[in-house]
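With one protein chain withheld, the remaining protein chains of the complex are depicted in position.
And then subunit A:
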Amino acid sequence: MAVDELQAIIQRCQILEEADFKGEDFNLFQVAGQKCLEDGYAAQLLEVIQNEKNKVIIKNMGWNLISPLVRCIFMYKQEDDKREHCLRILEQLAQLCNPKELFLGLLEQIEQTSGEQVCQTVMLLLQPLQTVLLKLQNKKAYSVGLSLAMIMNQLTPLPVPYTKQQIQEDKLGLCQCCNAVVDFAKPFVNEVVKNMEKSSEYNDMELKEELIKFCMKSLQYPLLTAQLEQLEGIEEHPFRHFANEITDILWNIGELIPLVFVHRKGKSPHWENQEFADIERKNSADSLACLSYLMFVQHFGVEHFPVVFSPSYLLLCNMTHIEVLLKRTEESVLSKGLDLFESCLLRMEDNSLLHHYLEFRDFINVPQDLVKIMTLCPMEHMRKKSLSILQLFIDKFDTEGKYALFRCLLKTSNHAGVEGYIIKNIKDQIHLALTEYDNIWFTGHHLISLLDLVLSLPEGAETDLLQNSDRIMASLNLLRYLIIKDCESDNQTGVWTTLGKIEQNFLKPLRVGLNMSKAHYEAEIKNKKENRKEAHSSNTVCSVTVSGEKMPAMTTGMQLQVLHSALFTFDLIESVLARVEELIEVKTKAVMDENS
């Protein structure tokens, strides 16, 4: 029945000239063709299409069948003959149809697909789309660009497989699809390369620009969020393969090196709308950061990169990228930032980074970002890694640079643990300075001004000692070290000159604070114990919620435990404080005895 209808309209059109086809004919053809497909007559439809006599009709009307065809292909099972026929029809249409219309038909199909079908649809249509694009006469570059942009846009909402299992499973087919898209783009890359060899014409620039856009987009999605480390047991890691292909394309069209050194060529498209310009800038910052990561960490395309740049300069160039990556919170992106930073630092010798670099804002911002990660990031391995990188960063600076960096971090970190860590670093530097002769930054007046910052309590006696215990312990240890190591007669560090100030700003308020805190906590413990005797029932003061789940209320026993551990901390501080005071007394007395 359906086949008969199709035959009827075909016969009517066979005798017409191309120009005489009417809108009505198009409709009838589409309805009949669709019906054939729905009723399972794909084989017959294929025959009609392959018939030489129908060439003109198919050329003009064939594209109408794309939509029902795609629907049918997804309906049939993999091994069904009918599916095979449908695929043949698609192939034929790509060969026979008017490229302009078929192009729009295919693009429309890709645009309409969504969710789990995206990758399947894209992979199904890539081949015909490529055939059609290669046949297209006008606006080819534009059409290639449009296709690539449309495909990438459709893929972007899909989650990027991250774990080894997810990658192997490739549930939605994204890994496979990305690599298929690269293959799709290859003939166009070759075309650009060929034309570049001949000469550069205006038209080629257009196609090249479109390919650059595609690469930039791919760098941002899926590569920025993809796992790109080599995985054991996966020989051809799909995203590594994809990354390699993308850097290859960029190299082949001569844009890899200029992009990595983009700051030299400040070319960006002009947007009327400020919002678009901002989005564009942000996206390209992401893409370029990812490209740097691919090159310097994963070594994709690095064989083309000049090997005469100094490590400091490479760090400087990468600092912007590192900052972009460290501002993000996704593990996949953050870890790329840390890896890139680490790889840049590992290229440098210790003490080789000049303090002048701290005049670049990134060099101050990035360590502060590291501090944020090590104090706020929920993933422990990230926190640990960022701490080790901070140490690496400190190690690379010259003495003056270290000094300035410590100052900056002490002032900005707002975290007692980090401050304690910096103070420990200061102690190490002083230790070095006492064994060298020409170190002016960690001895004498420079050191004293740094010690002012270290040996003080932020809010005097009222400072929360528990909260600041890490910092206070580190400060006391530093002071103890100075007094033992540097005799009053030498006074290399200058600590003896400023002892009065230290006593006033640090030791005295600390003693007062300790007494107050201890009294307070002891009273609290006493209170709790009495309460326990009186009322066993729970009367919680407040409840704590962590990520939506209510934490169980603390029992009085637990509360007591916490209070005791606080008291223990105070005892610890007090014992070191006592030791320091004792040392000061002994040493000053010894000097006085000598003098008397």
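Just so it is clear, a contact is a pair of C-beta atoms (placed from the backbone, for glycine too) under 8 Å apart; a residue touches a chain by one contact, two chains touch by 3 or more; residues count from 1.
Everything below uses one rule, namely that contacts and distances are computed from a predicted model.
Colleague: Pick from "TMEM9 protein", "peptidylprolyl isomerase", "FAD-dependent oxidoreductase domain-containing protein 1" or "Cell cycle control protein" the UniProt protein name of the chain that isn't shown here.
Modeller: The chain we cannot see is recorded in UniProt as "peptidylprolyl isomerase".
Colleague: Out of A:Val31, A:Met150, A:Val193 or A:Ile257, which is the one that touches the chain we can't see?
Modeller: A:Ile257
Colleague: Just one of A:Lys22, A:Lys194, A:Lys282 or A:His304 touches the chain that is missing; which is it?
Modeller: A:His304
Colleague: Given that one chain is not shown, which residue among A:Leu16, A:Met75, A:Met205 or A:Leu346 touches it?
Modeller: Hidden-chain contact among the options goes to A:Leu346.
Colleague: On subunit A, what residues meet the omitted chain?
Modeller: Residues touching the hidden chain, for subunit A, are 257, 299, 302-304, 306-313, 343, 346-349, 352, 354, 356-357, 359-360.
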